[in-house]
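Left out: one protein chain. Kept in place: all the others.
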């Protein structure tokens, strides 16, 4: 059972990451090793041509995995990303971004997982990333 | 339906990659977007301490994805790896290595996927990698 | 000799990426295979604790390499990032971010390079990334 529920995390984000809370970031599912989150797409995320900006996808990747990790561990303030490797595979639609994250390893000092990103309503992913976090002692 | 069956691929490997054939590399399942392969562990793959060497895991990753790609495309001689990113997560057991590969994108010039590796009989993966191949015109 | 000068690129950015222009992003040096750029640090990039947000570093990495590529090729509209792998190594200071990018391969369809990021005034890098762009025919 996760240490924090989606509702706990929502309150944590409102306090600690108000910009993320303002983005509309929403956890739709959370368990011990997986998360599903949604980012409502808004004007400031769009690039010319109507696609979602790469940095928005990278932020969504990192933040979704961070939420999965906090959900599991509780509010450890100082977990930090040490590695993020992302493959951009398809041009995103101007639609909500869905992220599915998976925790593959939770060690004493490192957590490793991956995150797949979709445009809402599409079957094929727009991006896939692996993420490593360092967990303080 | 894949362009080549596991049996087609086995014959191709025997001719083109005799060292791989000698390794005992075996395709246990293959479809359009996934592969499951096995590497029987042998003395030359083991490091002091009885674990499987990292380069063996990297080879297994790359070769499994190459087989998945050839299975899908047919024997395109010149597909080459352009990127491989691997996270080593747990010490492998001195056991067969199982690989499950997944094709996430097959574009005109790039193919992207990931490969998860297990020690046979264990639940948690020993490594996870993403792989990109360049496909010649 | 690059196809575009820093001044050409500045005008291109003002037209095509007004948010990037507003950020104060500045090219300090550009040649055929390297770039040095600066991001003046502003309130919106800072996280609690006074450090620069990871997504800001990822954006700076990607945009600096894009500028290096455009400088070399001219304004090819549709070059897109296919892979970005970043290692976060040290906590950034609340200072300008400096990026040094290097083009290691410019092929017909792929460009590969790396970008190192510093906090202005510090010797050790805060992050290092490799970047791959796909170049349309």
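In this document, chain identifiers A, B and C correspond to the written order of the chains, with residue numbering beginning at 1 in each.
Methods note: a residue touches a chain if its C-beta (ideal position, glycine included) is under 8 Å from a C-beta of that chain, and two chains touch if they have at least 3 such contacts.
Just so it is clear, the model here is predicted, and its values are computed rather than measured.
J.: Could you tell me which of C:23, C:51, C:64 or C:132 touches the chain that is not displayed?
T.: C:132
J.: Of B:24, B:40 or B:55, which sits in contact with the chain we cannot see?
T.: B:55
J.: Taking the full complex into account, what residues of chain C touch the chain not shown?
T.: 85, 87, 89-90, 104-105, 107, 112, 114, 116, 124-125, 128, 130, 132
J.: For the chain that got dropped from the picture, name the residues of chain B it touches.
T.: 16, 19, 44, 48, 54-55, 58-59, 62, 80-89, 91
J.: Just checking the interface: what residues of chain A touch the absent partner chain?
T.: Counting over the whole complex, chain A touches the hidden chain at residues 82-83, 85, 109-110, 132, 134.
What we mean here is this: only the chains that are shown with their structure count from here on.
J.: So which chain is the furthest away from chain A, centre to centre on CA atoms?
T.: B
J.: Measuring from the mean C-alpha position of chain B to the mean C-alpha position of chain C, what distance in angstrom results?
T.: So the centre of chain B lies 34 Å away from the centre of chain C.
J.: Note the residues in chain C that touch 2 or more other chains, in rising order.
T.: 82-83, 85
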